[in-house]
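Here is chain A:
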Amino acid sequence: MEKLIEILEDLQPGVDYENTENLIDGRILNSLTILSLVAEIEDEFDVEIPTVEIVPANFNSVKSMWALIERLKEEE
Partner candidate 1 sequence: MKKNVLKSILFVIFFVVITEILTYVVLPGSNVRKMGMIKVATYEVLGEQKNTIDVAVIGDSLVYSSLSPMVIWNEFGYTTFDCSNPAQLITESYGNLEAVTETQKPKIVILEANELFRDDKHKKLKYKMEVLYRKLIPIATYHNNWKNYFMYGSKDNWINIYKGYKYITKVESGKSNYEMTYSSKKEVIPDKNKEYFDKIYELCKKNNIKLVVVSFPTQISWNYKKHNATETLLEKYSDVEFIDLNTVDLGIDWKKETKDEGGHLNYLGARKVSTYIGEYIKSTELVEDKRGNKKYASWDEAYKKYVFYSNNQ
Partner candidate 2 sequence: MSYFDAIFAFLFIPILIVIYNIVPKKFRPYFLLAVSFGFFCVISKFLIAFLLLSILSIYLITNKFTKIDKERDEVLEKTDKDNRKEVKTLFSKKKKRWLVLGILFNVAMLFGFKYVNFFGSNLNYIFDLFKLDVHYNIIKYAAPIGISYYTLQAIAYLVDVYNGKFEAEKNICKVALFLSFFPQIMEGPIVRYNDTADQLFEGKSVSYNSFCFGYQRVLYGFFKKFVIADRLNIAVSMIFDSYTTFSGGILFLGAIFYTILLYMEFSGTMDVVIGIGEMFGVKIPENFKQPFFAKNISEFWTRWHISLGLWFKDMIFYPVSLSKPVKHLTLHARKIFGNKYGPILCGGIALFCVWFLNGLWHGAGWPFLFYGMYHFVMILSGNLLEPLIQWLCTKLHINRQNIVYRVLQSVKMALFVFIGEMFFRAPTVRQGFVMLKRIITNFSFSSFKDGGLAILGIDVYDLAVIIIGVLVIFVIGLLKERNINVREEISKKNIVFRWFIYYLLIFSIIMLGAYGPGYIPVDPIYADF
């Protein structure tokens, strides 16, 4: 989880990632940033995020992103 926050801090600093729950709906991360994020996550955690999973619900908070990563790992 810390690793994930680190990635986010690197991509877009100055956001309280731990407590924000509307990263997408609140327009904090735009679609191009999401692309970088997806690339980073795939690299770091060795998972593949399919297009279907790229929905606001999965990226609105660090928690939900983490849940997604865990889920994808299991499915592997």
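Behind the choice of candidates: all candidates are chains of the complex that A comes from, given by their letters.
Going forward, a contact is a pair of C-beta atoms (placed from the backbone, for glycine too) under 8 Å apart; a residue touches a chain by one contact, two chains touch by 3 or more; residues count from 1.
Owing to the predicted nature of the structure, the values given are computational and were not obtained by experimental measurement.
*Asks:* Scan 1 or 2 and return whichever one touches chain A in the complex.
*Replies:* Of the listed options 1 or 2, chain A touches just 2.
*Asks:* For the complex, which residues does chain A have touching candidate 2?
*Replies:* 10-11, 27, 30-32, 35-36, 38-40, 49-52, 54
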